[in-house]
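Every protein chain of the complex appears in place save one, which is left out.
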Amino acid sequence: MNLTIDVSNKENTAYLTLAGEVDAFTAPKLKETILPLTREEGQTVEVDFANVDYMDSTGLGVFISALKSTKEHNSEMKLVHMQERVYRLFKITGLTEIINIESTVQGGM
Amino acid sequence: MDFQSCVNIKKEWDIVGARQLGRDIARKIGFGTVDQARIATAISELARNIYLYAGTGKVCFEALEEIDHKGIAIVAIDNGPGIQEISQVMEDGFSTSGGLGAGLPGVKRLMDEFNIHSEEGKGTEIRVVKWLR
């Protein structure tokens, strides 16, 4: 049960590539990485979920925090390549309505 | 108060000087090897605190002689920024400089008496005593 986080930058976008599980143990590390990125005005933070096969509600909390921060700092957040199980969590909680999510890998396990 | 001698702390090397002088005094008073080592370790912590957080200061030693017992007092004085939350730095596990056993709580454990006086912006004075048993 681990999470690796890769960050790369290209023009105005910060790309976060996650691999592993986002849960109570790994969420603090993710939060530490993502929050500062959302504080840069005009920046888009794109998070790649292709290799995230589990996320719990603590993980959702991180993205809610990040979303609030983008609104405060005029930045943007986009979540891409989300697997169905993780997408379901965003869907149930109503967050798909207010977070930009692209779930191209939907259904793939 | 028999005599007092001080070591100025300006660079890391001065920590060694303070340990050396403190250990010599402790030995003359009659402390055994373990207690000498404990006293030296306490001096290290105090001197390192000065070096790291205040920049400069001094560590002074007094040989204590009372009717029924002898001991050593070590006083660390600096004019640094002072400590805002004394209770916080005295808390176990709080030390930012090292793991378990480091910092002022460690000094308190190594010695018999511990007194700290600190004023923000003015500096800190810590006086510790160990009695010969």
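For this structure, a couple of remarks:
Labels A and B are assigned to the chains in the order they are written; within every chain, residues are numbered from 1.
As a working rule, a residue touches a chain if its C-beta (ideal position, glycine included) is under 8 Å from a C-beta of that chain, and two chains touch if they have at least 3 such contacts.
Basically, contacts and distances are computed from a predicted model.
The complex appears with one chain absent; UniProt names that chain "PP2C family protein-serine/threonine phosphatase" among the candidates "Chemotaxis protein CheW", "N-methylglutamate synthase subunit C", "Glycolate oxidase iron-sulfur subunit" or "PP2C family protein-serine/threonine phosphatase". Contacts of the undisplayed chain with the visible chains, over the whole complex, involve A, B.
When the whole complex is considered, the residue among B:Ala18, B:Leu46 or B:Leu110 that touches the unshown chain is B:Leu110.
Mapped onto chain B, the footprint of the missing chain covers residues 32-34, 37-38, 40-41, 92-93, 99-102, 105-106, 109-110. Mapped onto chain A, contacts with the missing chain fall at residues 24, 31, 56-58, 60-62, 64-65, 67-69, 85, 92-95, 97-98.
The rule we apply is simple: only the chains that are shown with their structure count from here on.
For the pair chain A and chain B, the distance between mean C-alpha positions equals 50 Å.
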